[in-house]
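One structure is given below, encoded as structure tokens.
Just one protein chain is left out here, and the rest sit where they should.
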Amino acid sequence: MQTIGRLLLLVCTLLCILTQITSQEAGNQLPEKYVESVQRSTHTNNWAVLVDASRFWFNYRHVANVLSIYRSVKRLGIPDSQIILMLADDMACNARNPRPGQVYNNAKQHINVYGDDVEVDYRGYEVTVENFVRLLTGRTQNGTARSKKLLTDAGSNVLIYLTGHGGDGFLKFQDSEEITSQELADAVEQMWEKKRYNELFFMVDTCQAASLYEKFTSPNVLAVASSLVGEDSLSHHVDQSIGVYMIDRYTYYALEFLERVQPNSKKTMGEFLQVCPKRVCISTVGVRKDLYRRDPNKVPITDFFGSIRPTQISTGRVNITLEDEEDFINAAIAAEEEAAKRSTFKVEFPSQFPSELFK
Amino acid sequence: MGLLSDPSLTPRGKFGRTLAKHSGKISLFFYIAGLAWFVCLSHPEFSHGTYLSENALSPGLVDPEIGQDSVRLAQTLYEELQRERTDHKSTTPHAWIAAKMHQIGLETHVHNFTLRYPFSAGKEYHGKNVYGILRAPRISSTEGVVYTAPYRAVNSVHTDITASVPMLLAFADFARKKNYWAKDLVFLVTEQEQLGMHAWLEAYHEGGIKDSPILRCGNLPARAGALQAALNLEIQDLDIDYIDVKIEGLNGQLPNLDMFNLVQRLTSRSGLSSGYKHTPRKKRRSNRDSLEDNLRHMVEMLKSQATGVPNGNHGLFHRYRIESLTLEAVKRTTNTNNSNRYGTALSLLKTVEGISRSLNNLLERFHQSYFFYILVQNDRFVSIGDYMPCLIALASPMFIKAFLLWLTTTSADDAAPEEEDTATHEERLPMHLPYISVLLYMVAALLLGFFCNTLPYSQHVRDYFNSMGVSTQWSVGLILAAQVLLGILLPLFYTLPEAGLELLHIGVLIFTGVALIVTGLLNFALGFILAVIISPVTILLQSEHVNGLRQKLTCIYTFLLNPMVVIYLLVLWLTLFEFPELALKDMAVRAISASLDAITYGLMDSIIYGNWLYTAIAAIYFPLWILYWTLALGRKSYAVTVDKKLN
């Protein structure tokens, strides 16, 4: 069975690629207005998965990285319920922290990124490769709290941010295991097949970060990495009073950019991808656009970092033919009975937005 | 697997026998190669630059916060302590130290210990250590770091290091105000030099579990979890010239290289001149970084490691897997302007702060970097993989020579098989060698070594000498001298049967090789030095040709190698330098009593601290010497018997 499944998967992937290629070709030939229609934002909701994969006090900066991004996306409108925050270690309450309960991303201590309302969904030893993959693919174990699930659908734009210690083709989790780029690509592919995202923005800040997105094949994925294969990502500066590095260079400059973004701003993803040129970053920022259909220069940054949904006001009449009311009610009752037959108790949440109705 | 399944019927080729003729040269070659390799290690090509492997330490990332007020506190405390010292000429002002610790806000305790001197009718010495614990504010007390300062009374013969205690307290005062400690900080003031430290460590780790009859260390009222590291401060004055970092521990054990690097990095960061085996600036400037300088550095390290006696209180921590070292701050002797007198004290305090913050960051025991290394310079080292070949080169000719000798003894007749009949052939088979008598001979030599180890400890012997009114030194000396005399006479009492000497030779060579390798593993310095002085005997000892001069040379050299003689000569050499004004005769007499003292100290070290030097020399190298002595002498008697036979 498994082999058949794999075959199917392969075929699907191939089909996807094919359709993508054909669509791109078609796009080249299509008139302007169709191109614009491709360019239009199509998502209905926004999610963010922010992961700090490394523990230990001297990796303070990774926690600061993640918390900074967390703060930005929250500021730009993604609610806490749609942010999955994974922190492998507790820096705020580490005994070595001279400022208990606070985490800063800057030696000048402008902002306490730990703040008062941080909701950490996976913490400490819960941050494992298994949990991360389960989270992405939606294969969480029974009884998993809602806050620990990524309840995305085909209309979700998902931001995945990873930071930690990486190498060529892997990212270390907890100093004990690692996720490989292949595992990541498989997880994203599953997400695509299960219609768990509309578009996906993948952002990594580790050493040799570009190696992590190399294996991706799924469509609608835009990826950016702090360094190319063979390069180290560097930290930005030290806080002399705590004695640790505060934040990594790439995230620092990305944040500098994001701080200037307001929910209604016209900044585009294209500009974001330009962030942290080599002269300040020291490493080269890697970008992968070939899986992404739209032109990033025309995609508003709030498509991923905010929660701005495209709304269309139509003045015309829309003709929706519904089924007969009785049939509709009968079908609903039948479905309810069917549900009642299932012996195991299972909480099911409806998808956030019934997007399929409007296709 | 050709080696295993070689089908030839007569495996011992002629090759072996030709080699055997040159075994002396082969040994010489290896000897020179080993020494040459060691000399080569001083070249930068062979050493590595030091680096910090432990990420968690992140040294120098914090800005030191300790300031002038701490220095002023140290200064006031120093003056107070000086006043206290006028009242306590030969004792430690425990009350004052404890009061100060209490005042600072440490959890202060006093630890009592008693030493029952094993000799001279069990005199008792009492001692007290004072220590204060600063509990980590936000974590349970599972790990700790120790900061110690030895206290020396006014009438101590050692250098005055009174400033250590005020500095320790000043740092404790600073540390108490900080909230970022993740490990308990133990501030410990010991007395009686290493004895106090040893007693405290024993009490910390084994208190309440076992108590030795000699050192009663009692138990401690409070502990601070598993100790991760220790820093010992020996500060001569608040005005510091330079810092000598001392690392050699008990039995030549060294702290993790990361620990040394950390200290080295932080001292140089705070602008102090420091280093391993550091000397005043003037001398140092002359030939720095030259090969000769490097080599001297290495040899000095080996010298101080070889005795196995720690050169500071830090050395006793190593026994419990606690990485530690001593910062010896040497007083400035030259007069400088008074304006910046205590600037160096501040730098030192900053260094200590930096070290403590780095140690505070540790997440596991030191395990990343090297434990076996030789420092070539302060920032270059040779690792075990690079220096071990020296010892291997010195020890391997023993095995090679033994093998070649074995070939010749077991198949000597094969060279001329036609002339000999099967009867003699039969006699020369390996199983007819006098194994048993040779083995018994070796066991007898080992027994003598065993007695050297047990007799001085024996209560009866001690009581007997005590009742005779003989001093400890002399009684130990007499016991050992008797053993040595027996050892010298052993080959005269008993002559081994024919071919016994060859067999003994083989046995001795293997024994030496094994002994050197094992010693070298446990304490490379000792193993290497022993190998250097023993190897010439194995080169000189010949299996076949009996050469008059060479044989005499062997005899003399072997005699000089006798442990007692070696100690005497060493002491004589040192006296020659210390008191050049003495007449040779006086010196020789004085050296005798001094070497007896040395032996007794060695014995004490082994009883109280667990130093292996005495045990190793008495139990292994002394029997070996007896066997070498037999070979050096016996060669002659064997030649005579051969001559007789020929006649």
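A and B are the chain letters, set down in written order, and residue numbers restart from 1 in every chain.
Everything below uses one rule, namely that a contact is a pair of C-beta atoms (placed from the backbone, for glycine too) under 8 Å apart; a residue touches a chain by one contact, two chains touch by 3 or more.
Everything below uses one rule, namely that contacts and distances are computed from a predicted model.
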Listed names "DNA replication complex GINS protein PSF1", "Sm-like protein LSM2", "Large ribosomal subunit protein bL21m" or "Phosphatidylinositol glycan anchor biosynthesis class U protein", with the criterion being the UniProt name of the chain not displayed: "Phosphatidylinositol glycan anchor biosynthesis class U protein"
Chains in view that touch the one left out, judged over the entire complex: B
Touch criterion as defined above, residue of B:Gln253, B:Ser324 or B:Asn360 at the omitted chain: B:Gln253
Listed residues B:Phe29, B:Phe46, B:Tyr117 or B:Phe372, member touching the removed chain: B:Phe372
Among B:Val518, B:Leu553, B:Val566 or B:Ile592, residue touching the chain not depicted: B:Val518
Hidden partner chain, residues of subunit B it touches: 4-12, 253-254, 318-319, 321, 365, 367, 371-372, 399, 402-403, 406, 422, 425-426, 429-431, 436, 510, 513-514, 517-518, 521-522
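Criterion: only the chains that are shown with their structure count from here on.
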Distance between chain centroids, defined by C-alpha means - subunit A, subunit B (Å): 60
Residues on subunit B engaged by subunit A in the complex (per definition of touch): 55-56, 58, 61-63, 65, 136-139, 178-182, 357, 360-361, 363
Residue ranges of subunit A touching subunit B (in the complex, touch as defined): 56-58, 93-98, 100, 238, 240-245
